[in-house]
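Below is one structure. I have some questions about it.
With one protein chain withheld, the remaining protein chains of the complex are depicted in position.
Letters A, B and C name the chains as they come in the text, with residue numbers starting at 1 for each one.
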Amino acid sequence: MSSRLIDSLATTDALAEVFSDQSLLQAMLDFEAALARAEAKAGVIPDRAAEAISAAASADGLDGAAIAREARGSGTVSIPLVSALTARVQATDAASARFVHFGATSQDVADSAMVLTIQRAHATLSGDHARLERTLRQLSDRHARTVMLGRTLLQPAPPITFGLKVAGWVAALVRGWKRLESASRESAVLQFGGASGTLAALGNRGLDVSRALAADLGLRNPEAPWHTHRDRLGALVSACGLYTATLGKVARDISLLMQDEVGEATERGGGSSTMPHKRNPAACAVALAASTRLPGLVAAFLAGMVQEHERAVGGWHAEWPTIADALQATGSALSAMADAAAELSVHADRMRANIERTNGAVFAERAMMLMTDSVGREPARRLVTDALARSRETGKTFGEALLAMPDAVRAIPADELRTIDVPEEYLGAAETLRVQLLNPEL
Amino acid sequence: MSSRLIDSLATTDALAEVFSDQSLLQAMLDFEAALARAEAKAGVIPDRAAEAISAAASADGLDGAAIAREARGSGTVSIPLVSALTARVQATDAASARFVHFGATSQDVADSAMVLTIQRAHATLSGDHARLERTLRQLSDRHARTVMLGRTLLQPAPPITFGLKVAGWVAALVRGWKRLESASRESAVLQFGGASGTLAALGNRGLDVSRALAADLGLRNPEAPWHTHRDRLGALVSACGLYTATLGKVARDISLLMQDEVGEATERGGGSSTMPHKRNPAACAVALAASTRLPGLVAAFLAGMVQEHERAVGGWHAEWPTIADALQATGSALSAMADAAAELSVHADRMRANIERTNGAVFAERAMMLMTDSVGREPARRLVTDALARSRETGKTFGEALLAMPDAVRAIPADELRTIDVPEEYLGAAETLRVQLLNPEL
Amino acid sequence: MSSRLIDSLATTDALAEVFSDQSLLQAMLDFEAALARAEAKAGVIPDRAAEAISAAASADGLDGAAIAREARGSGTVSIPLVSALTARVQATDAASARFVHFGATSQDVADSAMVLTIQRAHATLSGDHARLERTLRQLSDRHARTVMLGRTLLQPAPPITFGLKVAGWVAALVRGWKRLESASRESAVLQFGGASGTLAALGNRGLDVSRALAADLGLRNPEAPWHTHRDRLGALVSACGLYTATLGKVARDISLLMQDEVGEATERGGGSSTMPHKRNPAACAVALAASTRLPGLVAAFLAGMVQEHERAVGGWHAEWPTIADALQATGSALSAMADAAAELSVHADRMRANIERTNGAVFAERAMMLMTDSVGREPARRLVTDALARSRETGKTFGEALLAMPDAVRAIPADELRTIDVPEEYLGAAETLRVQLLNPEL
Partner (left out) sequence: MSSRLIDSLATTDALAEVFSDQSLLQAMLDFEAALARAEAKAGVIPDRAAEAISAAASADGLDGAAIAREARGSGTVSIPLVSALTARVQATDAASARFVHFGATSQDVADSAMVLTIQRAHATLSGDHARLERTLRQLSDRHARTVMLGRTLLQPAPPITFGLKVAGWVAALVRGWKRLESASRESAVLQFGGASGTLAALGNRGLDVSRALAADLGLRNPEAPWHTHRDRLGALVSACGLYTATLGKVARDISLLMQDEVGEATERGGGSSTMPHKRNPAACAVALAASTRLPGLVAAFLAGMVQEHERAVGGWHAEWPTIADALQATGSALSAMADAAAELSVHADRMRANIERTNGAVFAERAMMLMTDSVGREPARRLVTDALARSRETGKTFGEALLAMPDAVRAIPADELRTIDVPEEYLGAAETLRVQLLNPEL
């Protein structure tokens, strides 16, 4: 009944465990146990009941599929879960069974369990982000002086350094991670409100129970229950979308660099079932797959946020698969890219060779800028265009072609003309920008 | 490791089985066995190899999670699956092992297996659609004369019949199902092209093998492999989106009618964990949840369709979870609404009472239309507005108020004035439209 | 050629002006003028050129449609815009024309102009948010004690106060606005990098120019150009999605309360072309329309973020309509709800009446909680179910039914039994929660 295979590229083992039936059942039971303890502490139920409930609150032996099946009848997994827990307590301490789930509503346990699960998922992602960031920082430093083509609309442009490109990745990933971390922290908030969100069933002890319950679960106690205000979770899913989009951008860049004709970087990759010569950008494929799916998942979550009154009909019921998919896809992409970055082969020679094979054409801008001041823009453009044409016709480099044109020689300072197509001489502020990207606070 | 719980409202037992690891593994193995048979038939491999491969092609004992784990390395489940099958054949008939997956590429087996799985899923949906359509047709017929408020922007409008409303549902569901069926049929197409989609590995026997393989699997043999042309699958997922949107519309209508203050229809519904008096529209919640998610799933699929060259990096790898989720959510919504329709309680008395509690105001349009011809639009509007105001002030019905206004009495034919607020007298073409909706060919 | 009509509900006059051709052209010209000044300051171009360019940089008389048409050829509006500006400068000071757009790339001007436009749009929204928040705070305070049904899955639940409901709206809107404001602030960042993002064309003065240019435009100078790192804009569009989802939730609640059968609140609304009696929730329709569109717009933006190398092919080109639509739809929804809130009629009598018409059934939970301790859960549930049945059969209230049942009388403390169905006695922590929601820092 499991669909691990469908999600083979869409999750990791660690995250599949976090969102497994056992894990979710346990999170729900953890809520029920903590609720009982909080209520005992507040004098709402007997201590003995809290103990009996805590003791029974283990997911071992519970049948997730059966609970899932029953959930369809009531629209929530909480009802069969509470029944199962109640039956267990009943078996050991009949008098305490009445205090299971006391004063809580189905959504309280379901939401709080999902919040706890999200925190676990976030912790899983956290290590991979740190690893990816660290690896990429080193990569950027190592290649601070490795020149390569800039590429705009997939066409050659003036050179950059590979270090700068990687630093751009790092900065965007760090911004994305901060958003994700902040959204995750904001979402670490207890859900507890009872039927209508007023805690009325607990008389005047509702707020005390709420505080104690939050503390027990390690969650923040919010201003009020948020049964139909899902913006914190929406912000989290959106943050997954933003972060994964950057992972996808990195993966796209690498997969483009890895093209045989470009050959500037190679991820370890995976083999092919039929082609012994092949090395596929398998990690990039995983990340790009995630960045393909996330926008739709974010849309699905946002669409469900328009929820009715004090509990939604449908919007809430749509959330679980979306949250689980968003976090798992994000984590899968992250894990793949952390691996890919750690084992990335960079081919600095090909980078330089690809600049050279443009025969200097990418320095046309440089020549034009240098001449514009002295001769004006249109004459400069004409000279450059002529030089490009000559270069194409004769096979000479663009620089050589310029040197053969007296007007160009007059218009460009001699020392600049001599090095017109030396990549290192046309990097502008690349290194400063690189350092700034890696140290945004400076 | 299973996540049945996350999807408790997002699938059914039957569909969870269709998309289970065992089911998918078997579909992949069915492809490999059929391929071997087709190749033996075409003289590409020995008959004995086909027999050995067919005999070994059972998912029993295969570990889906392990295969899923290995898939991350290569970016496809096909490679570990083929390895596992090869090992099995090796164990029983070493000489035949070389012919496993002969001339096929990973995507051939993965895509064809998904196509087979889709056909199974579609068959599952088919029964529920037939049941839903049949039930709603009967419901429409039964309530051909049951008057109720039309409601526009959630405000009372002139009356309709419940039969007409239900017939509108039926017609849209039938249109949606036709789209889904046609897209499902179109997608029932073999994938078989080898590494680059030319079948080159099979020399001049590729087309023969393809034909035989398609026939063996009960799939259509397409004009050519479609490794990066995913429009047939995209059309299927879109059709799920369109159909589920109508299911969502039906669910929205029912959940609105089921509001306590409206009380015109009630689904059997589910209970509450805390409120013994409650009956929740649980089936509607399931359907609305699906219609909340589908737009994002459709978007995810469409976004992934922009695939590179002869095999995509990422776009293809994103598809499986989306297809599985789309079909399961559609089927879950359909099953829920088929149940809800079968057990829907309709409260004709409340329908009439809700018309009556508007005190005739919804017939204001009728009065205006009747007077416009004789007195002109603005005078008619003034008279109607006056009558509405008097009705509100005095508690008299709108009809009584009109009768007390000599200008109105002059302007409206007497027999029409007398029945001005009789719903049955202001149904226009409702019954003809209802019959046409149920019989669109007429 | 304008499509103001298509967007009639999707923008406001103020926002349509912000995103008009004239406004965008001016923003682009503002960039070019500021660039010239910054370059003059840095000694890159003559002061005189900066003056000539600044003087020519007015959108008056430019033909947006013509520029749009030419943009298709090059893939950017910047090229025809720069041509038009150059021609103007040429006409007045030929020697300065060469310094137009000096060292900048098309994306620099297009992105910076959009950033400036976003800031203007945000300022427009800001006033409406303040107005909406203020109005709703007052509304919440005014109705701190107005009891109404809680409603879960559109079914009656124990009472809340209207003040609490509104406070929930306020808190979510405030959280959403903070996200939007923070994302807007983060996105207020200059784009300036030249062809490959290294500022190479400006030699060693690129960073000086960048700093001065940012200061001139009132934008932050970023760590580095962000030509293919669009996360700041993505965060802004996502924040629009989150905020509009809450606006949609408020609109959904109001439109549901405004149903004739519920009748608890009424927005001023709009009339009908055919039904003189009608008052439609027109403002809610505008907000719900926006919240319907935003998820797809967010998805579109996120999908475009996977951008290639140093300038994207397609992803970047997709952004403008999405950003413009997202901000305008958000602002349209916000303006509509600010109006609706300011003129909302609240019908406290109907709120109470709707509680009463449940005949006490919504207090079933209360009775059950009160009895659980003494008799246990299942006996309590049986007693409550019995009482509900008697109430339905006899027309007595649930409280009266309980009073007639000796077991219930024994199980519930007398003073609680007497007030079992008094809404004010079963509000739990509603007022404290309300105050906390309005003052989240406390």
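Structural remarks
As a working rule, a residue touches a chain if its C-beta (ideal position, glycine included) is under 8 Å from a C-beta of that chain, and two chains touch if they have at least 3 such contacts.
This one's a predicted model, so the numbers in the text were calculated from it and none came from an experiment.
Across B:Val109, B:Ala299, B:Met351 or B:Ile412, the single residue that touches the chain missing here is B:Ala299. From the options B:Ser58, B:Thr372 or B:Thr385, the residue with contact to the chain not on display is B:Thr372. Only one of B:Ala16, B:Met114, B:Leu136 or B:Ala172 touches the absent chain when the whole complex is considered: B:Ala172.
Residue in contact with the omitted chain (choice from C:Gln90, C:Thr228 or C:Ser291): C:Ser291. One chain is missing from the display, and on chain B it is touched by residues 45, 75, 86, 95, 97-100, 102-103, 105, 150-154, 157-160, 164-165, 167-168, 171-172, 175-176, 179, 194-203, 206-207, 223-232, 234-235, 238, 241-242, 245-246, 248-249, 251-253, 256, 288, 291-292, 294-296, 298-303, 305-313, 365-366, 369, 372-373, 376-377, 380, 426-430, 432-434, 436-437, 440.
Listed for chain C, the residues touching the missing chain in the whole complex are 1-10, 12-13, 16-17, 19-21, 24-25, 64-65, 67-69, 71-79, 82, 101, 103-106, 194-195, 201, 248, 251, 255, 270-275, 280-282, 284-293, 295-301, 303-304, 313-315, 317-318, 320-322, 324-325, 329, 332, 336. Listed for chain A, the residues touching the missing chain in the whole complex are 152-158, 255-256, 258-262, 272, 274-282, 285, 295-296, 299, 303, 354, 357-358, 361-362, 364-365, 368, 381, 384-385, 388.
By definition in this document, only the chains that are shown with their structure count from here on.
Between chain A and chain C, the superposing rotation on Cα atoms measures out at 180°, rounded to the nearest 5.
Homomeric contact chain B/chain C is classed as same-residue, with over half of its interface positions used by both copies.
Centre-to-centre, using mean CA coordinates, chain A is 23 Å away from chain C. The set of chain A residues that touch two or more partner chains comprises 75, 103, 105, 194-195, 201, 248, 251, 288, 291-292, 295-296, 298-301, 303, 313.
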